[in-house]
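Report on one structure; see the data block that follows.
Heads up, one of the protein chains got dropped from this complex, but the rest are sitting where they should.
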Amino acid sequence: MLSIFQNLDISHYIYLSCVLFSIGLFGVLFRRNAIVLLMCIELMLNAVNLLLAAFTEYMGDPNANGQMFVFFIMVVAAAEAAVGLAIIVMVYRNTRKTDVSFLDSLKD
Amino acid sequence: MSLFQNLPIAFLILSFITILCALYVVTSKNPVHSVLALILTFFSISAHYVLLNAQFLAIVNLMVYAGAIMVLFLFVLMLLNLNKESEPIKSNLWAIAASISAGLMLVVITASFQKAGIAIMKGNTEEIGLVKNLGRVLMTEYLVPFELSGILFIAAMVGAVLLGKKEKNSEELVNLNNS
Partner (left out) sequence: MNSIALILGLPLIGFIINGVIGKQLPKIVSGLLGISTILIAFILTASKLSQFVSNESFSESLKLFTFLNVDNLVLEASFKFDRLSIWMTMIITGIGTLIHVYSMAYMWNDEGFHKFFSYLNFFVFNMLMLVLGSNFLMLFFGWEGVGLCSYLLIGFWYSRPEYGKAARKAFIMNRIGDLGLLLGMFLLIHQFGTLDYDGVIEGISQGKTSAGMLTAISMLLFVGAMGKSAQIPLYTWLPDAMAGPTPVSALIHAATMVTAGIYLIVRTQVLFEMAPFTSEFIFWIGLSTSILAALIGLKQNDIKKVLAYSTVSQLGFMFVALGCGAYTTAMFHLTTHAFFKALLFLGAGSVIHGVHHEQDIRLMGGLKSKMPITYITFLIGTLAITGFPFLSGFFSKDEILTHVFEHNKIGYGLMVFSALLTGIYMFRMFFVTFHGSYRNTHFSFDKVHESPMGMTLPLIVLAVLSLIGGALNLPEYLTHQSGILANWLKPILTIEETKHAISHSTEYILIGVAILVFVTALLFTRSKYVSNHHVPKDEESTGVQGYMENKFYVDELYNTIFVKPLEGLSDILGNFFESKVISPLSFGINSVLTKVGKLNRYIQDGNIEKYLLYMVIGVVILIGINLFI
């Protein structure tokens, strides 16, 4: 399997994950549905995960520190998704909406 | 195009699928379609992991993300009955502002990575991404963060349960907000 990396350098992975990250960011800014916002955040996190895995390969690190970080990011993402979804359900229960444009009570 | 020259065909195809699915996640009007597209994205990212000698990571990604978290999302969407194209579309101004911001972000982060320089990957042996190796590192060097993430999970679980519990006066709150 090593053979396929003969011509591959780290910058290609960098471009890929930057594009993914930016797409996620665009979604966060553009969409109004809170659940879709959360999904876009997951997308951004995955872009970072991909880059970390690529860097592990790039460094040739036998301890795989980058992959470790991917694990912990996954942990945080899972926890975040659980709490975030609970909050969205709660908000929906109280306002019958999941549209973040209407959640402007911060100004009061 | 020099960028795509000499690239393995597998990488190109995978990247193409990934970006396409990601774009669909962002632009689809139906949230359920978004979720399904996101699952596809995760599948392709898992394939990338396999290419990067991170076999265990690929499996975990599939199980945790595509299997658990995305199902949770789907479940909540169904629960809240949001599986139709109910979301109002934002104005063009917003679309422009969001694309400019995201584009700028893309420019600055790629520019900042550019500074790091381009080099051919050293490559690892295949064993690096296997459970045996990862487990050893996780249980030795990363023991404390590992335990702490367990505590984080408990906290998140308790928080989610507390938040999800139906409050007695939630009906009153709805009335209050509507009035």
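First chain written, first letter: the chains are A and B, and each begins at residue 1.
To be clear about the criterion, contacts are C-beta pairs under 8 Å (C-beta built on N, C-alpha and C of every residue); 3 or more make two chains touch, one makes a residue touch a chain.
What you see is a predicted model, and the numbers here were worked out from it, not measured in a lab.
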{"item": "From A:25, A:74 or A:90, residue that would touch the chain that is not displayed", "value": "A:25"}
{"item": "Touching residue (missing chain; options B:108, B:131, B:148 or B:162)", "value": "B:108"}
{"item": "Interface with the unshown chain - residue positions in chain A", "value": "25, 28-29, 32, 100-101, 103-108"}
{"item": "Absent chain, residues of chain B that touch it", "value": "94, 97-98, 101-102, 104-105, 108-109, 111-112, 115"}
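One rule holds in what follows: only the chains that are shown with their structure count from here on.
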{"item": "Length of the line joining the C-alpha centres of chain A and chain B, rounded to whole Å", "value": "4"}
{"item": "Of chain A, residues touching chain B in the complex", "value": "1-2, 4-5, 7-16, 18-27, 29-33, 35-36, 38-40, 42-43, 46, 49-50, 53-54, 56-65, 67-68, 70-72, 74-83, 85-90, 92-96, 98-99"}
{"item": "Of chain B, residues touching chain A in the complex", "value": "3, 6-8, 10-11, 15, 18-19, 22-23, 25-26, 31, 34-35, 38, 41-42, 45, 48-49, 51-54, 56-57, 60-61, 64-65, 68-69, 72-73, 76-77, 79-80, 82, 87-88, 90, 94-95, 97-99, 101-103, 105-106, 109-110, 113-114, 118-124, 126, 128-129, 133-134, 137-138, 141-142, 145, 149, 152-153, 155-157, 159-161, 163-164, 166, 170, 173-174, 177"}
